[in-house]
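See below for the structure under consideration.
Partial view: only certain chains, each at its native spot in the assembly.
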């Protein structure tokens, strides 16, 4: 994860202006519109916003999903049709938003972060997903222009008449989309959990600087995960508290379920942070332990051989009058003396538990 | 404790669907049904849910305890009989729930974690226990299919007419079951407390890497204990606050007692965390102290013998003109010089308190 | 302080049953009953609960103090007389309670921790003291069976007509008893403060592992003190908030004073914790500093003598053709060379501030 993306408004500029929609030129955008009620479902896939907005019907729930948010013409047209506030449109188009829920008169606006594991860069990437929930429509906006990957199961359920989704209103649809996103968090967390457990084993076996880098990377990921998840909790809590009439009581019970999942995600993130903090301590003391054992080897070798070398040095002196040198048993006695003192030292080290 | 078990819903799937009840095939499940009032008690043990549900009577409290939660047919039948929400059934069948209390119209749903010490793996394992409290029934769901071990004392009390349990309603039964679970926490904590005290003594006597691993293991256990206990507090607090009429005022006083115990558990967990955090410091400085003493030995030996070796080396030189070598007392004078300088060094080390 | 005492209920057992009053056989218990009003005071000391309960009078405040809580017959009799809930009796008899205040219909129940410094084991021990405050009576229960040591000054004041205690009701008596207990905390804290200051001086003078053990002991004591004091604050806060009519407004002002003292105790405990945390850092860096100075000595000695030894070694070689050896001034020139290089090294160390 990058510390900051460059997508900001220039200070002093007029707020709510969709200036070049965050600096990126027009793109091909993918729009999918689904109309459905209990007895009917129809989908239209197009690149043309006018066409998409014209595709409507009475007595149905309309779900417009748009992949690609930086086309300000498109945003303005949707804004005009659904009476969206300029600040809301600006929030959709800037992928720097913090998860939040804003209540407007006719609709509510929700921004959340979708998390994905980028297998190439081996890191987590986040993508902003925005929702507008109105009386009988849901608008969803995704950053990437890949065809609506993550919401595909929801689409299938709509088409396949699976579950209660077709019988329920737009609020239930919003719930299923949020639920899909939160469920994705668990997959991310499972991946991280696996990497933590792997690191744990490695850390004790081999506390090399390489491990530290992995550890640090995981810590940083948790910092950013946390930044995405905590505000999400507030968002869903606000929904559960029923600050808006757009969410029917029957849906509240499901929102409560998503809320529970969010809390679980937060709990897990916090636990991982605690575990990683402990692992730093382990790493630190593993290094110290290693150093300790290296120094012990040095000390043992030095303590044994430096005095012996001294003894050898003494009898290497060239004084004319050194009676020991003439003595027949001098040499073997010196050897015996040296072996005995080594023995004592080894005993000393044994006692100190260095060996 | 594993960082994560794999029991999750697939993102985007319909919520509240009991898909293969979390992926695990039909099992033999143990069902025990108890019917009782002040004057009457009867128990039926069966593997057949239909039989269990048919075993009923007027004017009694019904307690159905089920060991083995991943049989979705069974869950659906119970759900139909007791009018349980699909999400509630899903929560029962997935052992990944966070402790919580959900209030429904006709009943309340409680999820808690039962803790056990796994003597084989030498670690704490948790098991999800779910309760449904209705007007005159309690449903309890346990993960394992061992015969109702932990609730056996409660069963005995019911049969043996012990205490006020038989005279009270379903809410009091629920209280006794929760109380049993919370009391189990103390046993777990007592075990951990013992292990901490043991480690304390070991850590000062012998700060080897092995101890660190034990310390780290304890820290991790506390992290997960905490994750189980904190939400439990909220659950019981909600019960005490009387958010539901299913809990009679006479029972509230008992719930307050369980609440006190939960707080005590939390206090103890937090104290243990603090103690363990202090122990990391001890461990770290013990290592440093050890290193210090190793290096002192090295320094003392080197400081004494390296200069002496130099002196010996000097008189081992082969210059033709070295007057000391010819001198009769050269050799003994060198010895005296060396012994005196060793004496001075020992005094120096003494003064520095290295010896 | 022990991490846990073994005094718990067996999980699944009936709550509120005074089973063998926490496993300990009948003991001689000391009961003192005081009856007093503005014009009258009488005391009875007995071992017999029936006798104690029979000692009563109209229009007086009754204070029954019981030393020795594990006699369940006695507790049951008091319970019957004063209409105490079985859970309340259980809380009295188990010395594992967290400080708390429970409001019952006719009385309030308070559990606090009395702290004492055990001069033998050189540590703090805590003792549970329970109070029941009724309309015109106070029951106090102490763990130990030593004659009512800590409340003796209160007794004297009652007898000696000192202060306003005789003119006031049972609530004021309760206040004076609580006040006595909280004042005892200050004595404990003063003792700890002294030990911290002592350690501070020692730590800088001599950072030996022994100090660390003292430091760790103090840290642990603070952890347990904290566990006793924080809930006490809630207890007294609840009293001050006037959740019960048993505490008259005139007494509230005194309760506020105890509350202030409790906050002061907490403040002091937190400050001590902070101070101790800082001392760990000091200790750690003192060790590092010591190691640094040891290594400096090693390095200075090695850096000076190892090269010199090499030089001596060179001229100790036995090559047939070594012109320097024949040279008349070879020996003194080598000495001069060696002395000069030592000089340079000393200058280098001086510059590096190692000397």
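As written, the chains take the letters A, B and C, and residue 1 is the first residue of each chain.
Keep this in mind: contacts are C-beta pairs under 8 Å (C-beta built on N, C-alpha and C of every residue); 3 or more make two chains touch, one makes a residue touch a chain.
The shown structure was predicted, so the numbers you read here are calculated from the model rather than taken from an experiment.
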> In total, how many copies belong to the whole complex of which 3 are placed?
Replying inline: 5
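One rule holds for everything that comes next: only the chains that are shown with their structure count from here on.
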>> Taking the mean of each chain's Cα atoms, which chain ends up nearest the overall Cα mean?
In response: B
>> Quick check: superposing chain A onto chain C on C-alpha atoms, how many degrees is the rotation, to the nearest 5?
In response: 145
> Could the interface between the copies chain A and chain B be described as same, meaning over half of its residue numbers are common to both, or is it different?
Replying inline: different
> Between chain A and chain B, what is the gap in Å from one C-alpha centre to the other?
Replying inline: 26
> What are the residue numbers in chain A that touch two or more other chains?
Replying inline: 316
> In their shared complex, at which residues does chain B touch chain A?
Replying inline: 3-4, 6, 8-17, 85, 87, 91, 96-98, 100, 102, 206, 209, 212-213, 216, 219-220, 223-224, 227, 231, 280, 283-284, 287-288, 290-291, 294-295, 297-298, 301-302, 305-306, 308-309, 312-313, 315-318, 322, 324-326, 328, 330-331, 334
>> Residue numbers of chain B touching chain C in their complex, please.
In response: 150-154, 157, 162-165, 176, 179-181, 183-184, 186-187, 189-190, 193-194, 196-197, 204, 253-254, 256-257, 260, 263-264, 267-268, 271-272, 274-275, 278-279, 281-282, 284-286, 288-289, 291-292, 295-296, 298-299, 302-303, 306-307, 309-310, 313-314, 316-322, 353-354
